[in-house]
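Supplied in structure tokens, the structure appears directly below.
Incomplete set of chains, arranged as in the complex.
By letter and in written order, the chains are A and B; residue numbering begins at 1 in each of them.
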Amino acid sequence: MIASLRFILATLVASFAFSGLALAEKIVVQVSDGNPATWNQALNVVGNLREVYGADTQIELVAFGQGIHMLKFDAPVSSRIVEAQKNHGAKIYACEISMGRNKLVRNDMAPDVVFVRAGVEHIIARQREGWVNIRP
Amino acid sequence: MIASLRFILATLVASFAFSGLALAEKIVVQVSDGNPATWNQALNVVGNLREVYGADTQIELVAFGQGIHMLKFDAPVSSRIVEAQKNHGAKIYACEISMGRNKLVRNDMAPDVVFVRAGVEHIIARQREGWVNIRP
């Protein structure tokens, strides 16, 4: 019963994050793959989402695991990371656990990236808040 | 508060789409990978889902990104696409944005495929309606 109340509470919390069906989507795009073709595809998806859903939609991209290399300042997609941030209004997150495993420090990464402890933790939190998780 | 009401409304809308726990599942299978092994695996999953959940369950397969090549009329899995439609009752969707990026036109694609503007848009809409998204 207490668990039920907690769930209902969680749903209400989510409702404040997810501001309506047709009004503004909230989408978190996951990249955990080391293949640059997947990186480009994820960045295509970010652009498509902005075009399809319009300016109000919140779009985030979270890189972890082998996907973390996508966010290195000298990655083959580095100019597209800036484009996703500036032109498509996406917030980009880097997983610090994955950075550590790959001996990457903050200075190795693309500008304006947001650092989070664990990429999966951020993705799970967003799902609990009512965001949709897409892994292109 | 208005956001809460919207969320509850969305839940009620979803409830009409998702007609019960044991009665009829609704599953949207995502393919966004260019590897034919993944295409075959996704088609295996479609068959398994039909067998496990029975005739009432709604099954869709959405191809986008590098996965779009799976739906070409001459793809190595083309006979299995027909089987998924005819024998397993799956509805198959092709992403027109991905077709454009790969210079594919409707005549290049397998018969009876449904064309949607953006594959991710369809997947997100289904999730908001209460469908489960599986990416094999």
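Here is the rule we use: a contact is a pair of C-beta atoms (placed from the backbone, for glycine too) under 8 Å apart; a residue touches a chain by one contact, two chains touch by 3 or more.
Since the model is a prediction, treat every value here as computed from it, not as a measurement.
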Revision key, fill the gap. With 2 of the identical chains in place, the whole complex in this file holds a copy count of 3
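Assume only the chains that are shown with their structure count from here on.
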Practice item. Just give me the whole-number Å value for how far the CA centre of chain A lies from that of chain B. Key: 23
Check your understanding: So in the complex, which bits of chain B are touching chain A?
Key -> 3-4, 6-11, 13, 32, 34, 64-66, 97, 101, 117-118, 120-121, 123-124, 127-128, 135
Practice item. Please name which positions on chain A make contact with chain B in the complex. Key: 11-12, 14-16, 18-21, 23, 25, 27, 37, 41, 44-45, 48-49, 52-53, 130, 132, 134-136
